[in-house]
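What follows is an incomplete set of chains from the complex, kept in their original frame.
A and B label the chains in the order they appear, each numbered from 1.
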Amino acid sequence: MKKSLIALAALASFAGVASAQSSVTLFGIVDATIAYGHGSVANKTQLTNSGYNSSRLGFRGTEDLGGGMSASFWLEAGLNNDDGQGAATNSNNQASGAGAAVAGRQGLTFNRRSTVSLAGGFGEIRLGRDYTPQFWNLTVFDPFGTNGVGTTQTLNSIITGVTSVRASNTVGYFLPGNLGGFYGQVQYYMGENLSNAVDTFVPPRSTKKDGTGMGIRLGFANGPFNVAFATSKTRYAAGDVTQSNIGGQYDFGMAKLQAHYSRDKNDGLVVGGATGKGWLIGGLIPVGAGEIRLAYSRYEVNTVGTPESKKWALGYVHNLSKRTALYATVARVNNSGGAASALNGSVTGANTNSSGYDFGVRHSF
Amino acid sequence: MKKSLIALAALASFAGVASAQSSVTLFGIVDATIAYGHGSVANKTQLTNSGYNSSRLGFRGTEDLGGGMSASFWLEAGLNNDDGQGAATNSNNQASGAGAAVAGRQGLTFNRRSTVSLAGGFGEIRLGRDYTPQFWNLTVFDPFGTNGVGTTQTLNSIITGVTSVRASNTVGYFLPGNLGGFYGQVQYYMGENLSNAVDTFVPPRSTKKDGTGMGIRLGFANGPFNVAFATSKTRYAAGDVTQSNIGGQYDFGMAKLQAHYSRDKNDGLVVGGATGKGWLIGGLIPVGAGEIRLAYSRYEVNTVGTPESKKWALGYVHNLSKRTALYATVARVNNSGGAASALNGSVTGANTNSSGYDFGVRHSF
């Protein structure tokens, strides 16, 4: 459909009825997974979703304004195609915004992205709900793309908070694409609190700025080489969060090597703040119509006992076509220092291991 | 639209821009009904929906993978077009899953169906939320298609439980279409509970398996003749439910005769379990651009007093086109043994009658 409607715009302009600008793309992914998780306390078997790519349904389009300028929109909703539920968003980048939205998952809310943009030689101004700059390095430089049982351990939402992946009420700017391989973005997002919000906290806490923050990402890509750095700070009533990371990849042809390092600080977890840090190293190896995926990642937090989790993940994706793939992943996480990270919905005790697998099909349109 | 987008795929491949596989169909039904119900306690008048066919909006598509194989998806949401609400789903086939989803109806949740499939000479593997095998005979062999005031009495959700129509987290298999008229499907669905769920109940109750079940349906169709049998069992913490039925039809040309028989057991309703059984006989009579619909159905439960309901229903559908129809239905239900079945939202006392009518328009796209 993605291709069809772009084709449609071409045909329509040929027919002289509609202008070439009126191209709207309907697109989506339906990814279903049989997921098993084993832990020392309880196991779990599910038919779940998004084991390889995140299930979604979206509408997007671009209008050519002339003079190198364009306007565009992007509305993208998460799908829980195992049970038909939609996916919730967060209205104000705060705990309260998520709470209200979670019950029942809220149907076809455009939680993944809902933006309007103006672009030109200057770059792109983008307004609405979008990914945060601080998220990209963790997913782009993870062989498992932060999906499924093999996802990197470095994206630890306990440390990184509400805006670690997406934010609402954002004003974003992206560099133009013609900077010799340099790319970048900066994003400001608002908690939208009243100016008289009671704010007796001393920093690093703020009720008045709860949910307000900023992130920046800068990178350089050239042929097989790609590297990027990002940092961000979000104010919360419970304590500010900073999230920083650097990642890169090199494509050797027979394999693509990927690695990233992240360092996060959450002033709300313990007195004085908690610092988490971790890294990933992995790779993607093309094999005929398929691809082997391999990653090792670890993350530790400097609270009492220094809880740490280390994960091995191995997967294979078999492409039946460009749109449809079968995949399987196995993973195992080792916990120490009091950590109890568990895979695929299982429950494991502190300092024990957890393992799991995904077996699924991904179909895009 | 349904036709348009399929046409689009053909045109697009002609233009050489998109491949023939990229056909996505947008489809839907908007059915609005003035519905009146009369009961001994209270009457009700509504503008409601789905008096003839269930209102819906959906997206579906099929990709040809070559070698007789195909991949497909189907996302279908129920619509309450009388007030704009969406329709809720159930996340885990349990009472808890429905409860969370009902409030506010949850927008464009794909509650009616959300599946991804792989099909080939072997048949079809289908994953996601779908109808259960035990539902089909009750709707296919009901002249009113389990919609509106005339719907069969044999679909008694008090007896048959959460999965009597649809289930989430299903893994289904369908026989291929070339078996000389034989058709069939088997479906397994998961409650997705933790393996350490406290399970002190003796069967027929299980917390650990709450919402997990299986159904099978086998049929044979040849020319004017069609018959099918289905049976299923779902585990619930409140008590297991089995649902079995057989149905058939014969098309005499001047009329199509339909009948079905159902037998259900719910171990959670009373100590020792409650058994419900019932049957329907009815027919469809083509009349010019329209169709007369007629059905008599009854259902009784073996609890104290043996409550029983018997329903007459008579309707007429007038097709303004293939896509648009006007329809009217009248129905009357007689209660005995303490039953108090009431039509179209009215309330009636035990052992009294209830009657009602639908008058509406169905438009599909």
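In this section, contacts are C-beta pairs under 8 Å (C-beta built on N, C-alpha and C of every residue); 3 or more make two chains touch, one makes a residue touch a chain.
This one's a predicted model, so the numbers in the text were calculated from it and none came from an experiment.
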item	value
Per this structure file, total copies of the shared sequence (2 shown)	3
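One rule holds for everything that comes next: only the chains that are shown with their structure count from here on.
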item	value
Whole-Å gap between the CA centroids of chain A and chain B	37
Residues on chain B engaged by chain A in the complex (per definition of touch)	5, 8-9, 11-12, 15, 17-19, 21-24, 26, 59, 61, 63, 65-66, 69, 71-73, 75, 77, 86, 88-92, 97, 100-104, 106-116, 118, 127-129, 168-171, 190, 192-197
Contact footprint of chain B on chain A as seen in their complex	1-8, 10-11, 26, 28, 30-32, 34, 41-48, 57, 79-86, 103-109, 320-321, 323-324, 345-347, 360-361, 363, 365
